[in-house]
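The complex is shown incomplete by one protein chain, all other protein chains being positioned as in the whole.
So, chain A:
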Amino acid sequence: MNLAIRDIRHHWGRFVLTCLGLSLLLGVVISMIGIYRGLVADALVLVRAPAVDLWVVEGGTKGPFAEASRIPRDTRNAVARIDGIASAGMVTYQSMQIETAKGVARVLVVGFEPGRPGGPAVLAAGRTLERSHFEMVADIKTGLELGQLIRLGNDDYRVVGLTRGQVDSGGNPLIYLSLQDAQALQFELEGAAARNQAARGERANTNQVNAVLATIHADADLDSVARSVSRWKHLSALTQADQEAMLLSAVVDKARKQIGMFTVTLLTVSTVIIALIVHTMTLDKAREIATLKLIGAPDRTILALIIQQALAMGVISFSLGATLITLAADRFPRRVIVEAPDIAMLAAAVGVVCVIASLAGVRHALSIDPAQALGG
């Protein structure tokens, strides 16, 4: 006869309510890990989107995401001539706000040369840029639709293609413009400011880009090609793997630590709460435990009663929390990725937490004197 299940069945309303409360707390723990996974995925989307092998950036920098990078436009032709390079293209990156039907949206504008590396490798709908001006490819997250016209700066742009899930490390969706349009947006000034610039005899410097992206031939050695580029002291060549590692360490590392500490704090809070609940449940059963001891129940029966209840509470609450977060993941403003290995690891952690949390209850139960069952 399983006493833990009988007790839960008898107090099912209280038990279910307790599990519901606990499931929300454990759901937050799961979502924390999901948010971190989403953060990593979002950060990598940006560097994986163009599907290139080599990133050529300003020498001595970790550009263009971890640090600022500016290199001359003619770098693209120089890189393209290196043995082993299949193709090369210039790119620029800039953040801006756009007006959409849903309101103001913050986006990362990627300027690239149509037909060269730097544009979106995969489209969800439509086509990539075919003209040098006034076309854009936008991520679905912007809320823009195919064929829609949108005002950027002084010009209207038509959405010709859509991507899915392409965001920067801040979760802002990407939009792709031609390099010329992106640079025009970057340096174009409003009326009075433009006249002032003209009066000073100054011109916007569109002779620089943030990086040159390159693909290599299948039989070329990536490290060797990178070394060839790096011989120019004013340039650095980062492989795709370098760029991903750098982005993760520079952009995501603090967030990872922050979320990690928050997760540990929440697990600690969960432990304390489960311990309090189990201890209260044990106090409520003091007379029954004394009676069980008096009629001959060994300690293992009493321990099983308490630990099994704590584990049942943990398992049910965790399952509810995991289901809730899995179902609600798409409703979070930022990407939340709930992965099976994380769920399994956290489930094991919750199991340990439940056992640790039940120790206070176990200690109290073992100290109950069977004589308490006698008398009023």
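A few comments on the model shown:
Methods note: a contact is a pair of C-beta atoms (placed from the backbone, for glycine too) under 8 Å apart; a residue touches a chain by one contact, two chains touch by 3 or more; residues count from 1.
Methods note: contacts and distances are computed from a predicted model.
Chosen from "Type-4 uracil-DNA glycosylase", "ABC transporter", "(2Fe-2S)-binding protein" or "Enoyl-CoA hydratase", the protein name that UniProt gives for the omitted chain reads "ABC transporter". Interface note: of A:T61, A:T100, A:Q208 or A:T291, the residue touching the hidden chain in the full complex is A:T291. Screening A:D7, A:D53, A:E113 or A:D181 against the full complex identifies A:D7 as the residue touching the chain left out. Interface with the hidden chain, as seen from chain A, comprises residues 1, 3, 6-7, 9-11, 287-288, 291-298, 301, 369-371, 373-376.
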